[in-house]
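Take this structure first; my questions come after.
Just one protein chain is left out here, and the rest sit where they should.
On to chain A.
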Amino acid sequence: MIKKLIPVYENQTPLVVLELIQGHKISEIMSTNVISVTPDITMRDVKKMMKDGGISGMPVVRQRRLIGIISVEDLLNALEDGLMDDSVEKHMSRNPVILEEQMPVSFAIDYFENYSYNRFPVLNENKELVGMLTGRDIIMHMVKVMNREIGRLEEIARYGHHTEIGNVIRRYAVVQNDFKNAGKASSEVKTLLQEHKVDRKVIRAVATAIYELEINQVVHSLGGEIVCRISDHYVEVLARDRGPGIEDIEKALSEGFSTATDWIRSMGFGAGMGLPNVKRVSDDFQIQSSTAGTEIKVTINLPVDNSAEKI
């Protein structure tokens, strides 16, 4: 395999970084105020538009369908050959490489790696042009989420030094649609509790809660994290994600209600049992949700006489 220049998929890529590039969709980061042209205008018009707008390339659109891209390079060629009164259609590049708005950002990074273009048109599921994506958009997005993520990690690191809340803190990043890694947090916490000889029924409750919360984030959120605090007397699980939020919490907590798609069902989930299940196994259950994200805090008590041996 050829080694890629942009090291996004190395074996040791930290989860937080994977989350940054896989947990966001192109639709979240693309420019949507796109200046496009129709195929019938002249190259002279294009020159004026590019000069006035300070742009180096524009999509060519006919009835909202993308039919080509016209760039400064095409313009220079037309200028050299004295063909400035030709229509754009004659000089544009046809069959441009496109991105889809639902693709994760990692796809776009791959595209910039694989093609020499500086911009990609972005289409929606109806094949209509909805935006453009440049390297600049990606940098802006990365810096924004990096600030937020690193800030949060610092907060957790600080939290971790205070032992009065919990003796053990584990943090897991959850990536949208990543069924492959869902369940790792619950497996790891389960093993940890088993090592400390916690009552089996309690372990099962904790593992079930964490697992359902992980799956919930994989299926319904844009990505998030699970933080577990294990103390001598209880296990606290905090699941927070980056949205889009639960529209009707009461409904989400009723058994059998689900907004899952057929695809999610084909993966074995979406029975409408997730949150009710979490609530069922926990001693305390709190939920808050807005479009900015959902935060669920679950506490499961460890039996007093049989609590975790010195964790």
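In the analysis below, a residue touches a chain if its C-beta (ideal position, glycine included) is under 8 Å from a C-beta of that chain, and two chains touch if they have at least 3 such contacts; residues count from 1.
Definition applied: contacts and distances are computed from a predicted model.
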Hey, which one's the missing chain according to UniProt: "Heme exporter protein B", "Response regulator receiver domain-containing protein", "Multiple sugar transport system ATP-binding protein" or "DRTGG domain-containing protein"? "DRTGG domain-containing protein"
Check the options A:Gln22, A:Ser71, A:Thr134 or A:Thr208 and report the residue that touches the missing chain. A:Thr208
Touching the hidden chain, out of A:Asn147, A:Ser187 or A:Gln286, is A:Ser187
Please output the residues of chain A touching the missing chain, sorted low to high. 179-180, 182-183, 186-187, 190, 200, 204, 207-208, 211-212, 215, 265, 267-274, 277, 280
